[in-house]
Structure formats: C-alpha cells, structure tokens
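This report concerns only the one structure given below.
A protein chain is absent from this complex, but the other protein chains hold their places.
Order as written gives the chain letters A, B and C; numbering starts at 1 within each chain.
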Amino acid sequence: MARRYVITFGCPDQIGIVATIASFLADAGGTIVEASYHTDPDTGWFFTRQEVAADSLSFHADELRARFGETVASLGGEWQILDTGERRRVVILVSKEGHCLYDILGRVAAGELDVDVSAVIGNHTDLATITEAHGIPFHHVVFPRDDKETAFAKVSELVDAADPHAIVLARFMQILPADLCARWTGRALNIHHSFLPSFVGAKPYHQAHRRGVKLIGATCHYVTAELDAGPIVEQDVIRVDHGDSVPDMVRKGRDIEKVVLSRGLRWHLENRILVHGNKTVVL
Amino acid sequence: MARRYVITFGCPDQIGIVATIASFLADAGGTIVEASYHTDPDTGWFFTRQEVAADSLSFHADELRARFGETVASLGGEWQILDTGERRRVVILVSKEGHCLYDILGRVAAGELDVDVSAVIGNHTDLATITEAHGIPFHHVVFPRDDKETAFAKVSELVDAADPHAIVLARFMQILPADLCARWTGRALNIHHSFLPSFVGAKPYHQAHRRGVKLIGATCHYVTAELDAGPIVEQDVIRVDHGDSVPDMVRKGRDIEKVVLSRGLRWHLENRILVHGNKTVVL
Amino acid sequence: MARRYVITFGCPDQIGIVATIASFLADAGGTIVEASYHTDPDTGWFFTRQEVAADSLSFHADELRARFGETVASLGGEWQILDTGERRRVVILVSKEGHCLYDILGRVAAGELDVDVSAVIGNHTDLATITEAHGIPFHHVVFPRDDKETAFAKVSELVDAADPHAIVLARFMQILPADLCARWTGRALNIHHSFLPSFVGAKPYHQAHRRGVKLIGATCHYVTAELDAGPIVEQDVIRVDHGDSVPDMVRKGRDIEKVVLSRGLRWHLENRILVHGNKTVVL
Partner (left out) sequence: MARRYVITFGCPDQIGIVATIASFLADAGGTIVEASYHTDPDTGWFFTRQEVAADSLSFHADELRARFGETVASLGGEWQILDTGERRRVVILVSKEGHCLYDILGRVAAGELDVDVSAVIGNHTDLATITEAHGIPFHHVVFPRDDKETAFAKVSELVDAADPHAIVLARFMQILPADLCARWTGRALNIHHSFLPSFVGAKPYHQAHRRGVKLIGATCHYVTAELDAGPIVEQDVIRVDHGDSVPDMVRKGRDIEKVVLSRGLRWHLENRILVHGNKTVVL
C-alpha cells in the first residue's frame, strides 16, 4: 500500500478544530485518504484520525510532526503521527493453546498483517516448532509457582529487547504484575475468553456453562492493573445451546477469540484505537 | 395448523427410554411430526419433546395422557402433554415503554402467536389505548412507593382471574415479590435489557455505556426470587460503538429486546422449554 | 432533541473541501455535533454529512443555505440542508401483511421515529383498523388485475397530497410502474424479503427453501425501475436450518424485514443516506 501518515489527535472540544487541521493539510497540499471524527458528549473530548498520502506532501514525517505540533499547539491536545513506511514490531506471549498464535502468524505470512513478529515468548514449549517454522525466534520462560517475579523479569527483558509497538497476550495464562501493566500501558493487548464484564477471571467457559447462557463471547482489551478490566477494544459472540458441553464451548469460542484478537491487533497497529479514560474510540 | 399433541418428558438417563416411548407411539399408530432428544452429561438427565399428529391416534388427549403415564411410570420422570387444540392464554405486565407490547400484539394480530391475550396490566396508563385498540382489556394498577404490597395483590388477583399459561413482564419495571415468583414459577417470563449475567439490576444500558462494551444484549429468562438470575431462555446482542450514547443504546437495544422476548414467549407456548435446575433445554 | 441543521454534501474529490466547509462553520460559530466524511476511490467522489447545533448559529436555515451555497459553489457539488425543526412526513403503502406497518407505527407512537405518518394506503383493508387506532387515515385502493394503471394513479394522487419525504413500501406486493419510480426517485423505500441480489422477484422464501440456504435475509433499497435492483440501503440475515419449512422462514424473516426497513427509514429521515450511482453511502 502507498505510504501514508496517520494523524491521531484528541483535545477538549471547541469550535474550529476541524478547520484548523483541515486548513493546515490543505495548505500543505495534503491528500486526505481517510478521515474520521468523534466528539464524546460525556467527556467533551474531541477525537480525530486522518490518513494523508505521504507523497502528496513536499516534506517528510519529522517535518510534518513539527509543523502539525505548532498548528495544534493552542488546542491543548495530544497527538501522534504514524509513518506507515516505518516497519512495526510485535511480541507475542503464549502458553499452550495455539489458535490465536496460528491465526496471527497466518495473517503475517499472508501479508494481511503488515508487521514483524520479533519474538514469541511461551511459558511452555508447545508452540516453539510452529513459531520457528515461520522463521521467528521462540523463547521459553519457565514460570515456577513460587517465583513468577524472576520469570516476568525475563519476559520484560526479552520484550524490551524488541522495543515492540504491541505486546499481544495470545491466550497467555499468566496475570501480568502491576509494574509491567504500567510500563506497557496502551501497548499490551489481551484476549479474554468471555463477553466482559461477564465471567472475569479463570475458566470463563465453565462459568458460562454453569449460568446457561445462550451466547458466548470474546473480548480484546488493553491490559491494566485490574484484572480483565482494561479498555475494551473489540468483542464478538457466538451462539451455543444446551447441547454444548464446556469443551464444545471452548472449541466454538476459539473461533471468535482469534478473530477478535487479530482484529484488535490490526486496529492497534493502524493507530485506529484512541483510549480515553477507560474507554476506546475506534476510528 | 393441524392439531398436535406435544409430549415433553424428562427422567434420569437410562437405556431404553427412546425405545419405550417410540414403541408406545408406534403401537398406537402415532405419526411423529417432530422429535428432539437431549441428555445432559453433567446431571445425567434425559429430555425429549415430541409432536404427534392428533388425528393419527384413535383416542384423545386425556386417554393419551393416561396411557403415556402408564408407559413411562417405571422411568421415574416428569412429563406433560399439551393439546394444541386447547386455546392458550397470556397476561402481559407493562409500564410505560411499549416496544415489547406492540411487538407481541402485532404478532397475535397477524396470527403468528396463536394465543389469547387475556389482559394487559400496567402501572401507568400510557399503553392503555393501543391495548384496547386490539380489543384487549387494560388494567391500571397504581404502584405507590410505600405500598407495593397492595398493588401486587391486585396484580395477582387480575392474573389469577385469567389463569394464564404465561405471564409476560414486557418491560414491567417493578421487581416481583418472592411469593409471586414462587406462585408463577415456570410461567413468568421477563425480558432484561442486558446480556446477562452482565449488568444485573437497574439501568443496564448506563452500566454498559460506562464499561464501553462493543455489543449490547437482551435476555429473556424465567422469573425467580433472585433478581435477573432465573433460567435463561434466549439471548441476543447488537453491535454498538463509541458513537452510541445511552439513548442510542436504549433505541438499538429495543430491537433485540422485543424479538428475544417474543421468541421466548413463542417457545414457552409451544412447550419447547424444559427447565432443569437453573438451566433451560430448548427443544 | 435540540434543533439541528443537517448538511449533506457531495462533490468530486479535491484538496481543501473539508477546510472550506469547516472554516465556514467555524467562522459562523457553528458547533458541529456529528461529522462524517467518505471518499470513494473508484468514482473519486467525496461525501460528507455534518450536524450543526441550530442555536450555535446567529442565523436561520434559509440564511445558512444561502451562505453555504456560496461557500461551496466552486467545488461543483450537490448539497442539501435539513432543518430538524421542520416536521417530516411519510406515506406507507401496504397490502395484507402487517408486521412492518405495526413496527413503524409502534416506533412513531413511542417517539422513536420523529415523523408524521400522513397516510397509509392499502390494496386490501386488513390493516385499516390498526392504522386508524393510531389516528392515521387509511386509504383503500383496489388493484384490479386488468387495471392497475387507474389504481396507481389513485395512489399517486394520495401520495402527492401528502407531499411526503418518504414513501415506504412496507410489504406492498405491487410492482411500481416506471413513471412512479421516476417521480419518487430517492424517496421510495422498499423492503425485499431476501438477501439481494439472491432471490429477486416473487416468493423469495420459496426460492431460498428450494436452494437450501443456511441464512435468509432482508434488504431495504430505494425503488428504481428495474425490479429489486435499486441502491441497497441496509441488509440483515437470520439463521435457518433444515428443520425450517417455508412458513417458518416467512415467520423468522419477518423479524429482520421489519427491523431492516425501520432502520433504513430512520436513516433516510435523518438524511444519512447519500446515493451515488447505484450505491449508497450511509453516514
């Protein structure tokens, strides 16, 4: 795809924001390929995401950043400009279940997800072979019951070495310690195998089966210190009935888990997700 | 539709149940129009529902009940035989919001729901006119904050007078007292405007909006003494996004509330729902 | 809801459109409540829809129209400005089946659809009573097999008398003649009971049953001279299986027909649908 600059911007709503940004881009000759706007009436916060064709501007990303920064300085907002010409990196954390990992690796191999998988880290070795078949390094980090701290320190080190734009918990069954949640804020995506806020925590399909629900769900969310309570990025559900045992639910649920996680990851990598408070705006 | 006898039967699973019932029906010359079976491996309980063409038998419903009772006596189960030739009755409880009531009345008028609406009872009068336009009596029962007991006694009396097969809480905003829950066990259907068990209780769309979910739901369930915790009959969801305010959610949610409630009511009237413990089997 | 001016605008894509419109609104002190933009890369056409708070401007709708017209004159586009303070009117055409009519009337009664139903016109009288119960005039127009021309002339006259913003074919089973299609271009919404382009024409559920599809659908589209081939506004589907007879499909299909049609009507009344060629952009 042709190179683009992706501008994401948020500020307190006020008259003239769109005019300011649009005039700046029009004056620079920028071709807007895609543009979305949203104002949240509850918080009074304005959000926009715009994709500009890189070759329509006579200057480069850094210059765009400098000029854009000046332009919006008085609006009191936060912004980011992503250059799609710069390669992005992701690190994936896994345990034993492979459906989410297979799905992401398949999409990367097919060119659908335009990202480098720098590393896969697992607390078991079940998924080492398939990872390495894709030419990606697999790191095994043992998680002893009585010393998870050391294990997480090792994970943290491996992640830092890759300096990734996203850390994906692809059915990684360990709860991140608060300090990692803090350091990875806005970069760590988890897939929870329930329709949150229902069935927080362990064994959600068992909980769902016990309650006799008629649909089961999956939720992709940013990781925060409170378990399964971070900003929700995407959710989906699939129908079940009385004939579905817990293993049936597990199997059916996988089909939405992997799709929901991959969708969330794609949006994250395209800078489509703007987080405000504990909610997301997906533009 | 041609008259049918609907047999519903449940018992501890054991070898020979199907053979016993099927042989009984075959010997009587019964034409099975529809048959479903389910065994729950967790509880070891067997369920079946069978529709028999009434005119394929040389005897009537009472005789069928007598003979069937004898046939399955040794299996230790519970059963019911519904004669679709006997007209069924429903009473509907409402408040101010009419979408569920309109939907049910429309289906009855169109002949889709084959039932008599004996009465509509409202704690407000907003829905009196439309009810009466359908030729159905509307009863207004005032619910004073400090004397709901009297109000519920009046509702109970009105319901009893109709001796209904179903009592439908069509966005009736009052919480049933425990004694009514007990007396109406297995007959009172409620629609809760969330994907239970998420967002139990009051203002679920406000709760959903606050949590930032990406789908909202509706749940039809049998009423039990514990609020919004009865056996789930049916659920559905609809997609929302960051642009949807609480009123938008309320509006979108109505479209699934009414469909889910009407679907549940239909299944109930056709004796498709077998309750076991706190779960339903829909056959 | 607070009064709004809804601007819809389309023109050949070019640099500076957003800046032009946004600057105009900012200079006038206009508060943009909602804004959407889309550029179609195939046709090179730009689309926008903007809602402006009426009380944020110091002038009224006509003045806004005059000023906006001047502002965008050089862009070579088409536009419209809807004043939500002006009451909108709809005429509904029906036959015997009432589910879509009931649904629309219910939404109007509940205040969800903010529109006046000027008249309901039926080629049968089945739906006269319910229409009149809502205080709406019902007109019966007989459609003899050998003189539909006269019948359509009568319908046309009744519709013209109401000068409606939308003409809704709510399961009206007559095919509009080409001249009416032409005169009502962009105002006549039909609901077809299939997932178009599958199963054009008569008895789509029979066609679907014969083909053994696993989902059935409904399509809301603008009426054009070619049968069931107009611009698609909205579609939805519902699952069926081998156990569903044609009458079951008819019944299940109704639940999506009515929702899809009402959704399309709502968008139409809110000027959310921009037609370009044979496709719609819903903003």
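Heads up, the rule we're going with is that a contact is a pair of C-beta atoms (placed from the backbone, for glycine too) under 8 Å apart; a residue touches a chain by one contact, two chains touch by 3 or more.
Quantities reported herein were computed from a predicted structural model and do not represent experimental measurements.
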| note | Which of A:Asp55, A:Glu112 or A:Glu226 touches the missing chain? It is A:Glu112
| field | Touching residue (missing chain; options B:Val18, B:Ala66, B:Val142 or B:Ala178) | value | B:Val18
| For chain C, residues in touch with the removed chain | 38, 40-42, 195-199, 211-215, 217, 231-237, 241-243, 245, 278-282
| said: Need a quick check: the contact residues on chain B for the chain that isn't drawn. | reply: 15-16, 18-19, 22-23, 25-27, 29-37, 39, 239
| note | Against the hidden chain, chain A presents residues 34, 97-99, 102-103, 105-107, 109-110, 112, 129-130, 133-134, 243, 251, 254-255, 259
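By our rule, only the chains that are shown with their structure count from here on.
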| Using mean CA coordinates as chain centres, what's the chain B-chain C distance in Å? | 35
| said: Using mean CA coordinates as chain centres, what's the gap between chain A and chain B in Å? | reply: 41
| note | Check: chain C positions touching at least 2 other chains come out as 34
